[in-house]
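What you see is the complex with one protein chain gone and the rest in place.
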Amino acid sequence: MTPNQYLHTSGPNAEAYQQVYLRMMGGTTWHWAGCAWRYLPSDFELKTRYGQGRDWALKYDDLEPFYYQAEVMMGVCGPDPKVEDLGSPRQQPYPMEALPISYAAQQFRKLITEKTPYRVVHEPQARNTRPYDGRPTCEGHNNCMPICPIGAMYNGGYSVYHAETAGAKFVPNAVVYKIERDSANKKVTAVHYYDPDKGSHRVTGKYFVIAAHCIETAKLLLVSADEQSPNGIANSSGHVGRNMMDHTGVQVTFISGDKALWPGRGPLETNVIDNFRDGDWRGDRGAYLVHMVDDNQVDFATQLAISKGYVGKDLEDQIRYLASHTVRLFSHNEALPDPDNRLTLSKTHKDALGIPHPDVYYKLPDYTVRSCEHTRGLFKDLIGLMHGTDEQWTPGYFPQDHPSGSTIMGVDPKDSVVDGHCRTHDHENLFIASSSVFSTVGTGNITLTVAALALRVTDTLKKELLHA
Amino acid sequence: MPDFKTVFWSFLVGGTVLAGLSSFAARAADVDQDVMNRGAYLATAADCIACHTKPGGIPFAGGLKIATPMGDIISTNITPDADHGIGKYSEHDFEQALRKGKRRDGANLYPVMPYVSYAALTDQDVHALYVWFMNGVKPVAQTPPATQLSFPSNIRLTLSGWNMLAGTETQETGDSASYDKMRRGRYLAIALEHCGTCHTPRNVMLMEKSDQYLAGSPLSGWYAPNITPSKTGGIGDWSEDDLVQYLHTGRVKGRSQAAGPMGEAVEHSTSHLTDADLHALAAFVLQVKAIDDASDTQPRDGFGKANDIPDLRSGELTRIDNLSQKSPENLFDANCAACHGQNGAGTVDQYAPSLYKNSVVGAGRPDNLIMTILTGVNRKTADGHASMPAFGSTSDVQRLDDAEVASLVNYVSKTFGSGTYTVTADQVTKVRKDHTPH
């Protein structure tokens, strides 16, 4: 169970699915590191290219213009593809120039370039490298997570403010608990929500878009079950709540035996080893990417030095040494859609409004386990290259908080929930804008792809509303 | 330092102006390039773009709303478009507008246009400005909304009387490039940069008080401070180099930084002046008559020190929906300390400046501190892009209400500045309403 007793997980890898997310305006972008990856073209065609998982019901090129639109709206910085090609073809340059990486990341990149066949690239980030959209340039407070203290990093709140200024209406503290359909069960006619005092309200509309992230979206569809749809809304396939995925992580912290790095000067996540995002081996094991996390390690160093038994001047010397030599690596390892990895409604736990909590059964796909093993091997090699000591491996597998797949996209209504336009197969005016529609989870952070899909939904809506 | 410091007439202007220029270089092929360069430099030094361009607008196409006690005056299109701008102006028409405040049709310009200052321009420089405006500026076919004032200010004839009463600068002669340092400095301060337009207090008729030159004046919510060499009320403790650095970059560590209208003046005008001109201008300003100040009785940049208080925590957790009003310490901690430091020292490189030894905080008037918090800082020069987010009504970073701004201003002033005033929420309400986007 997550620390706030909300999400219940079970199964062989229950601990690997304890996702942390925020149920509030702006969602978990209040607490992210701004990583704004586009997926690779191959991520959309995993089945065709590598015989694994599924294909999406759209191709990279379908999403490319919306990726760019999302990058402009969020304010994404990234490298010039002519200098550093991240593998996702671009029609336009990034809205902002790439963020210059820290001294620590520069040294890491130098090591990787000189001593391994791999490379370190600039991570695309929704972070200002110049004043942008009324928000200032990043000053490197190193506090992206939990939150950017100066607004240099994008969060979803900014888009809500812009939307409201443009005329959108926002109802705070409204928890949707029911989706109503017409008698033919073809169209959604209204949603019902509770206010904090459990007063019920009904909202009608022509079109409905659910954008409640992976876990809450599936939960809402399931909780709306009634006589008309006993398995939940949009669930004639039975796939709502199934195919739960994430980027499972491997993490190690160690003390480099080389020169001082002083990680933690600048933003948190700026650089990535991207050699394992794609390759023929994806027929056998999942892809992954590696972050050398640029995290202030002074507190870690102090805890470590005190636990070793140092006091006084010796302790201070150790703090300086350890804080300047600590290296932390972690990975995002690709999962596969497995219908058995499933979200259901809790039979035992309800929230204050009487709505069931979500339960998730999770077993890591062997594909992901093999990927994680490969990552561990790579990390061990890197620790050796850096003459590392004091290895601290985070036990087991840990969630990267990128839940996805619970209303999976596909061309066949029998085994998927939405089509290539994120429209539910069952209800022609119901769309889902969420990572829940992902057919595969790739390796890059999911946020930019969620935003691009949402913008593609709005494009569809605009066309249909204008024609109507 | 940039090489333009060594080239006297070399010409550098901001991107927008430059863009306008390059597209018209061909048309200006038959025009004397030295005259063009001189005109461009003079237009930059006179900061015409500041008033004749609306935010985000096309350079010199007008449309900026300028608040005056008479009402809002909207600047006009001064591009060489024949129908919408000044394309039909002869050099004589141009000279009359510039130095006499007379429009081509004979009507009087509102004295927001600093023609009483431009009256000091030499004939040679008026000519260069005319040549550049006609050949170096892209014509723009758009007319900004007309100024609508109420009676009697709407009667432009009234201004004839004003013009008779107002003291006008005497026209300078000869080649202004050949002046000695002090004469050149005076020419820059008066005829071009028109410092007095903002920094000299005005009488009830809104005329600059000539005996109070540069003694400080309110300006659209800001306060253009006393910059006479008074040791207590002005900038008598500044060196010529300090002032040159300020005008060139907009900031001097331990003294002050430019925001608001002065930030724009630095960005668009003074940061592009040659080193020799900046020294001449600074030397002139530092020798005008020292005038003491009613509010500032100690140097504004002399106050305060780092706040040496440990950040003791209560250990009690606070819910995000805790509705109680935050203490000034908490407001400072949540909104200011991330960049300026809890101790107020700013960053080591002073990208975020120290709050003590800072004229804005040390001033005896709260105007500039309030406006900085409400509207932020956005000043781009070769020195870098100074960017403090606004905390006002349209901020996309954080919006503070009037009581919070008042609380912060008082806390910052008492902790790092003079602490001589107490701002009320009502004062902030008025400033916000009158002078900031909301």
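A few remarks follow.
Think of it as A and B in the order they're written, each chain with its own count starting at 1.
Basically, contacts are C-beta pairs under 8 Å (C-beta built on N, C-alpha and C of every residue); 3 or more make two chains touch, one makes a residue touch a chain.
Simple rule for what comes next: contacts and distances are computed from a predicted model.
Taken from the listed names "Ferrous iron transport protein A", "Cobalamin-binding protein", "Sorbitol dehydrogenase" or "Phenylacetate-CoA oxygenase subunit PaaC", the protein name that UniProt assigns to the chain not shown is "Sorbitol dehydrogenase". Considering the whole complex, the residue from A:S10, A:Q106 or A:T460 that touches the absent chain is A:Q106. Screening A:E64, A:E139, A:D338 or A:D359 for touch with the missing chain picks out A:E139. Of the candidate positions A:T2, A:T116, A:T189 or A:N231, contact with the hidden chain is made by A:T2. For the options A:K82, A:K259 or A:K347, the residue in contact with the chain missing from this view is A:K259.
Annotation for chain A: contacts to the undisplayed chain at residues 2-4, 6, 20-25, 30-31, 100-103, 106, 129, 137-143, 145-151, 155, 157, 160-161, 164-165, 169-173, 195-197, 251, 253, 259-260, 262, 264-266, 293, 295-296, 298-304, 306-321, 323-325, 328, 330, 352, 392, 394, 398. Not every partner is drawn; the one left out touches chain B at residues 309-321, 323, 325-327, 329-330, 333-335, 337-339, 341-342, 347-349, 351-352, 384, 393, 397-399, 401, 403-404.
By our rule, only the chains that are shown with their structure count from here on.
Chain A makes touch with chain B in their complex at residues 130-131, 133-137, 139, 141, 143, 149-151, 158, 161.
Those residues of chain B that touch chain A in the complex are listed here as 338-339, 347, 351-352, 378, 385, 387-390, 394-398.
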